[in-house]
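First comes the structure, then the notes that go with it.
Partial complex: the chains shown occupy the same locations as in the complete assembly.
Letters A and B mark the chains as written, and numbering starts fresh at 1 in each.
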Amino acid sequence: MKLVVAIVRTEKLNDVLEALFRAEVRGLTITPARGHGGETEQVETYRGTTIKMELSQKVRLEIGVSDHFVEPTVEAIMSAARTGEVGDGKIFVLPVERVYRIRTGERDEAAVTPVA
Amino acid sequence: MSEGHIAWMLVSTALVLLMTPALGFFYGGLVRAKNALNTLMMSFAALGFVGLGWALLGYSLAFTTGTPLIGGFSHALLRGVGLEAQGEIPQILFMAFQGTFAIITAALISGAIVERMRFGSYLAFLALWGLLIYAPVAHWVWGGGWLADLGALDFAGGTVVHVNAGVAALAAALAVKQRRDYGRQAILPHHIPFTLLGAALLWLGWFGFNGGSALAANASASLAFVNTMLAPMATLVAWMALDVLRTGKSTAVGMATAIVVGLVAITPAAGFVAPISAVILGGLAAVPSYYALLWRARTRLDDSLDVFAAHGVGGISGALLTGVFAQQSWNGVADGLLFGNPQQLVVQAIAVLAVMAYSGIGSFLILKLVGLVATLRVTPATESIGLDVSEHGEEAYGSGEGAILVPSSDLLAAGSAVAPAPRSLQASGGDA
């Protein structure tokens, strides 16, 4: 099993969710995040103070998948999240040793397969 | 009727109406984010359900001469409520001013039952309470009823409004029972600035509440107004002192609470006591409410936002202290204990006890009645998701993350192109 961690643009989240659905990926967890990469920085001004915003709003997705689902998952994200502009984000694939489904106690493959 | 009196009573009515939304913010800030809208709506709904009930029936029950216990139906549906003078203002304005009192009183009760009551049952309770409890009690004291005859002093509603709502809250907390998490988990206020905003707007509105209860822009209104400014200042300072003595820190929720307690306590006394007495009364009133609140938190009684400690106890303190500090040289009506008339204190106590008994029992019965017809509480699952999503299908602070637009099935031709094809992440069985 793997854990696919993807950082994408906030405004692309719904497209990514839809693409994942099409790829038959079901479970996932997201967290709001802020990222720094090659994006242009925003300048903000508060009264006399000028501020450079080095971090821009992103969404972080975390998807536990069985091995043969890594490829479709990555592809779904790649195609749905891409705009071609700097700031599209990154995908990391991490090895996972064990997975548990809390509700049933099922382990590993079983834990990431949907119950009928 | 003169334009000056009308001007002041127009303003007062507007200010008292504002108190109900203000209360919504006071209460709404104290609950968890997942119940913020439900709590706010409990106040806002009173504007509709109690306000309309008052205009159509409650006013008549409270302010027409019927028996010493309740008025009659002669002004029902606003019949005969016109532009003719009622004291210094048109009767229609008098009706409206009194209506704002009915609304806020009923809304006050909601603080005892937040985060768990079904909204429909709450609305039913609200509407019935305004007619069956508030209107008669208002009649007793202000509509020529038996407490008026007895000589009970209640300038702006210490008994009619605050003792009444405070005891009803107690009954409601008992009838609706405690929240699942109560006493088991820490339940934190989600937005204390809203509570402070509510306190500030309540104070503003209370100038109309107490100052307007003179029903004219005269010396009595000025006295009531100034006392409404001074008493909460003293309560604030006293409360902060109590806080610092107990925990070493003063708190924002404490400041907001203190302001309300001070306002509650001065309400029955506002036009009857000297300004320096208002300062003392405000300071004294901090103590019983402060300790009532501490005590309550250690019991199983989930009067969630401490309506009884603030309004019930504060209202009782105020009503009794009115019997202590009243001064005929300021009010032209009656003296209290300190000025040689101990009898007044007895009358005040009778008024308080009568309202406590009637409101406590009556409110409990209304809830039991509503409970027979409908369910009083949401399900445990709903309680843990929060009432905003479950009862109202809304989130107070929506981010839109993961929110999918559902296209209307009967989409207009013009609109069809813009709506996405219906889909659902989980419609199909695939998984990873």
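Throughout what follows, a residue touches a chain if its C-beta (ideal position, glycine included) is under 8 Å from a C-beta of that chain, and two chains touch if they have at least 3 such contacts.
Because the structure is a prediction, the values reported are computed rather than measured.
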Chain composition of the complete assembly in this structure file: A x3, B x3
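We adopt the following convention: only the chains that are shown with their structure count from here on.
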Subunit A partner contacts - residues on subunit B that touch it in the complex: 399, 401-404, 423-432
Of subunit A, residues touching subunit B in the complex: 10, 13-14, 17-18, 20-21, 23-27, 30, 32, 59, 63-66, 69, 73, 112-114, 116
